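As structure tokens, the structure follows; a few thoughts come after it.
Some chains omitted; the rest stay in position.
Residue numbering begins at 1 within each chain, and the chains themselves are lettered A, B, C and D in the order written.
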């Protein structure tokens, strides 16, 4: 509605009439197109037959409960991997964000109280550390998650460390998502009105206290919608587990298809499951966003910066696979 | 307990100290790599358990180790990771339509063979243009196989333009679907795999011609673990002799109408 | 490390193929995304519903599933995506014209999926134009079309550039998936091929592949950062 | 100063934002050449009142007539009406991607179909009049707030409007810049422009307004000449408001 009001005047009677006519015409055209381009070809190939759909939607079908037991297991595995990945990404991401912010303020310090060589050493060290974290962030942000997961699953055993495939998936997802979450939080902290950090400094809080007590909690709050969207991304990305034989929903779906030979039907069911869960999550994100901005609107304080466009888009867009 | 008469349970059999057999028997657990998408050999059914000839052969070995069947952890081992999972120790044994060849022997060792398959070509039922591997030499027909598999390498000798003619997937299921959907003209791999697909959908597919290679299937074990390899070989010979090998076949791939033939000679290199 | 030199042509070929996919998919996604954005902000409710429905479906579905749908659904609809065998283009991008449809299927999947995000980026650009701009235009007496043309779109375009760039970066990364869906010879499939089938050591191959992707993503990301900083200053 | 029939007439106008009654049976008429200042506490509906007059906000009931005609609901007629009513916003709302001169000439060229050259000439004259002809080729962001607001006034004037609406034109400005904008407005008023001005600048209300209107909670509470209003507000609310705003 908000963008509606930017572009459009409140419609008058003529405009309403035109809209109505347009709606009817568009609906008819859409239905006709859907019938001829989608329904008819599928029907011709027998894709609506009960033989293909039965095991998925007909409880009296002999395979129904077996199939759904398997899908249930897959979905449980999907949720397990997503939950582990998001929790560890949050933990690692928060640490990384704090580390980067601390390093930034550290590199600005001159350590005037210390002996000159020591001060130079400390300054050099913090500059080095901050460069290293920066490079890590850029590299892991720039690599496809599929590749990261693949590398983890192939690389770890190479060095004699092997886990369950679940953990390869979780580690791969964590490497990528913690970097993204760190950037979300960091930009959340840097996007806060400068006055928040200044006010904290002005009552004598140290930079570390300021980050911990003032910036981080607020960044979490402001970035909550972006963080929830990231959860959607993680959930979607767990489906990459199939490349390393982790038995998540999609992989199990493939096994079922191997037996029942009904790919379209199984993928429709799986797609619907993902869409429902993720749609609910994005609605939650929107709801949180609205609540936050309503709280802000009544505030006398100048509006807090919204998350940088690039970042929120990136968070969503990366929706890997 | 109850397992005693089955000859299972820790210490139920005695093996040389320090051997893999003793370790597995003590642990009463074993990890076996197999395929999850190979009808007749290794396929995960709706029950969630893998079924097939590979699976049954592996079970014979496991039984000989004194480990109950339900203690087996089945690990999916698609063609391209089979060496890796053995070398890394992710699994103790691989039974996954695993062709014995010298390149693979550089990294792992094979017990067996326990079956001799051969590469063949599957086409649509109504296809008369493809009659054997030579039909790909004209550069027009597309053929599908799996990344990193022997048949994929083999068929490269026949196709004119690898980039456009050879389609590689991670599983044969995709190849089959591609053939059915008409995106490829043929699927090539071991005859038994193809027979599995044909058995399920006789209306759509058939084999085009005779086997054009020999593909002895072996069980993959760690390269240096000669004791274990010998144990597996012994067990296989026993199974050839006592009929359990034949029964395993008849219960699984045999249902597809493929010939088992006489027992192969295990290769104790 | 010698694999990087010995197999340089394989890496380069993979890079080139991935680049082709990305260029084609980016163009397709931008076009489809723009159409969707128009639908989403149109005043006709059913069109808006189509746009919104599309975005909700494709944004919330794993790309993997979209790829499966392209690979199985298109044939079921009786199509080998032959509409993508566009005469001049297919000589430039050879894979477009081959009989083998997987490149085209992968392209369709990437375009369908990315378009949803492109649509949102464009829409966020329109939303980023302060309401006051359109109000000022309206109170001068500009009509809806004039308002859009002279005031809203020129500004929303600027606000869309950075989010669009992020979407494209994400798309480049997502393209890594096509190697797992039958497109032979792109960067990610190259990694698989060299390590699994040809038995090269893992680490050097991983480094080579990573460099291939980072060459595409990092400079683009840095460029976006600069644009964003410049815009922030201008504001 | 008022001549003939009134230019703007609001009759029993009501407006709700959801449950909020922001304009409560407001009736008001503004004569030609009259300058009406609207004051009142924050949230009392001043801006909304101002915005209903060129239908940036539609109303729920009542009628508004401009120059004898009821406000059109939509389309070309509405655009035409709006081109006859200049509006100046608190936050300037200059088109950020156009130069100062382009801001001023956009309306005349695109809406009134003037020749670009003629519009340009008149635009420069208007910029000269508000004292910023030398900035014509800069972009809004390069100007101070006071300068931007003067451009906004010039932009509105370029349409040769019959009336001008100002919604707190100086409250986003630094104190030194308030004067320069008020100067322009005062001179406009003295030239006979019909003006409705929402403002907190009591000085302007005192010496430039013909009438002061005091709003509270969506109601039009008082309507009196400035001298009378400031000397002797009738309602309690007005007294209270004035006491808050005039101390210090």
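Annotations
One rule holds in what follows: a residue touches a chain if its C-beta (ideal position, glycine included) is under 8 Å from a C-beta of that chain, and two chains touch if they have at least 3 such contacts.
Owing to the predicted nature of the structure, the values given are computational and were not obtained by experimental measurement.
Counting every protein chain in the full complex of this file gives the formula A x1, B x1, C x1, D x2.
In this text, only the chains that are shown with their structure count from here on.
Contact with both subunit A and subunit B is made by C.
Looking at which two chains touch through the most C-beta pairs, you get A-C. Mean C-alpha positions place subunit B and subunit D at a centre distance of 84 Å.
Averaged Cα coordinates give subunit B a centre that lies 40 Å from the centre of subunit C.
Centre-to-centre, using mean CA coordinates, subunit A is 17 Å away from subunit C. Touching of two or more other chains is recorded for residues 81, 84, 170, 177 of subunit B.
Residue numbers of subunit C whose C-beta contacts span two or more other chains: 72, 76, 138, 180, 192. Taken pair by pair, the chains that touch are A-B, A-C, A-D, B-C, C-D.
Remark: subunit B residues 80-81, 84, 103, 107, 140, 142, 147-148, 152-153, 163-170, 174, 177-178, 181-184 touch subunit C in the complex. Taken in their complex, subunit A has these residues touching subunit D: 9-15. Put simply, subunit D touches subunit A in their complex at residues 55, 58, 72-75, 78.
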